[in-house]
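Only a portion of the chains appears, each positioned as in the full assembly.
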Amino acid sequence: MPLKKESYWVRDLTPGTKLRSSFLATDAAVRKDSRGVPFLTMKLVDRTGSVDALMWRLPDELLKGLSSPAYVGVEGQAHEYRGTLQVKVERLRVLRQEEVSEEDYLPTTEKDRRALAEEILRAGQSFENEHVRDLFESMVSDQEFWTAFCEAPAAKGMHHARVGGLLEHSASCLRIAGALAEVYPVDRDLLLFGAIFHDVGKVRELSWDAGSFAYTTEGRLLGHVVLGERLVASHMNALTGFPEELALRISHLLLSHQGETEYGSPERPKTLEALLVHLVDNLDARVAMYVETTTNVSPGGWSHHDNPLGRALYVPDAAALEDSNSEDSNNHR
Amino acid sequence: MPLKKESYWVRDLTPGTKLRSSFLATDAAVRKDSRGVPFLTMKLVDRTGSVDALMWRLPDELLKGLSSPAYVGVEGQAHEYRGTLQVKVERLRVLRQEEVSEEDYLPTTEKDRRALAEEILRAGQSFENEHVRDLFESMVSDQEFWTAFCEAPAAKGMHHARVGGLLEHSASCLRIAGALAEVYPVDRDLLLFGAIFHDVGKVRELSWDAGSFAYTTEGRLLGHVVLGERLVASHMNALTGFPEELALRISHLLLSHQGETEYGSPERPKTLEALLVHLVDNLDARVAMYVETTTNVSPGGWSHHDNPLGRALYVPDAAALEDSNSEDSNNHR
């Protein structure tokens, strides 16, 4: 019978926390310190996030390393090193797959998925155009689809790569679209519909059931852009009297949401709503890249260079903004 | 003494309007119709916008064309042709420069500039960080600067190329930034300050006094990115006890707002506020490109291909979204 995870989850760790829990260990490697003493480095992952970890005084069976990914039971303590949170592992035991519940270790949104789903459903009820409302209703009434939509990750790795990530991204885009509809002369219904469902093809492009995220064969052959438009079009075709011009604009908005052909949209946005859906999608994705990259970086520190934004990112020290007596941290010698 | 403009201004024209007014005529050319009859085409510009115009039955002095740009008095009638508003000119007289007030013909925002300025001033008063508030106060208290900021165009041609355009763009970015500050974990003061002043260097990069918009010599040699950062930095340097970290983040945000080095930012955005200022600037600029390109296009019509977005843009027919009985307008034969 699977073990229950003990204290703590990754999200709850802070410098000083003593922990005894289980994780998925990834990227394990044995190195040596400056005195030549071997130590083990790895990432500890659970559904709430990931954290770097190190272990010294290795038992014999770990001297040659740890075959990762592996489920492990860990005892140790969290502390901060050069502005990044780390776990110093005291004891480590490899667990058999039967001992764990896989879903505890698949990255999963920390947000309240039920609340996000309801926020989206409320937006659908607010549509003024009855055809758009019918289309929305038709889609969310498809129980299998709606369940998948609320579970799917938004990507395999770039941003929102977690169970519920698509829902999070869609809700975030919805909120921004709502604000833009107050500022610009757009068709609010179309803009919000697009904000919610532009990435809907991800439910077929990706799989998330086997303990990891992967591309499906039809995802690789057709892509989420076309799969999403197909999915919505099948609902539009099934609705009696759905206006042709409306169907055309919705299909355009879905097909063009990548913004440029080199990112997989067969046409670029040519209506104001399509343009805005692309810009909102891009904005929310880039914010997520910043936030996810800098999760464990402390104030005043820099992230690694190697992340989806392709540059080291700075996490400012909010305290330093108030006070002019801060020491200059730039010593050039 | 300059003539007062008579009825109408460009913005007031609708199909059927009979007009008798003065304009700046640009892009004038004599062509012939399918029967070989010569006619004159031109654009009629005033501070409220521009409209295409045609004139048949040319008097002798117009048979060889019209040297444009030229101020002209015009009588005629507006009508719609292939989805675009046009003026059919009956009579045309070339005016001497002394007969007109130049500022009537320099494109100028239609928005209420006083209200926009007050919206921005209110935002400045809402800043929580006293240093940012002091900086804002220092800038808007510089009367010469603030007047220029409220008058400057946001560009020479791409978008918001009109007197007051910088103010319009800044206020629009401010509104969007305000909404984003509710959605994302950012420093609201810095985000709003950046939204307002990211393009402040335009007041030195461009000139708008000689009846047209032009680049200044320092604008071409240093560029608005550096000129803007310099301008804000001179205020920060003058404030006692302005925190170094804060000055660094504000300078970074101003220098990086173009988003990519190829667009003239010496560094790419590396803080969340800098990233968002860039994204908001880009979003508002692209929406303006769409709106300005499609101003005179009728529902269901397409703009020209040659515009800042580099593609023909569609102006959907809102009516067709409601009704499924619309005829298919795509006859392929």
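As written, the chain order gives the labels A and B, with residue 1 at the start of each chain.
Operating definition for what follows: a contact is a pair of C-beta atoms (placed from the backbone, for glycine too) under 8 Å apart; a residue touches a chain by one contact, two chains touch by 3 or more.
Keep in mind that this is a model prediction, so the values were computed, not measured.
Identical protein chains form the entire complex, numbering 6 copies in the structure file, with 2 of these shown.
Operating definition for what follows: only the chains that are shown with their structure count from here on.
Note on chain placement: the centre of chain A and the centre of chain B lie 37 Å apart, centres being C-alpha means. Within the complex formed with chain A, the chain B residues making contact are 129, 131, 172, 175-176, 179-180, 182-185, 187, 241-246, 249, 268, 270-272, 275-276, 279, 282-283, 286-287, 290-291, 311-314, 316-318, 320-324, 326, 328.
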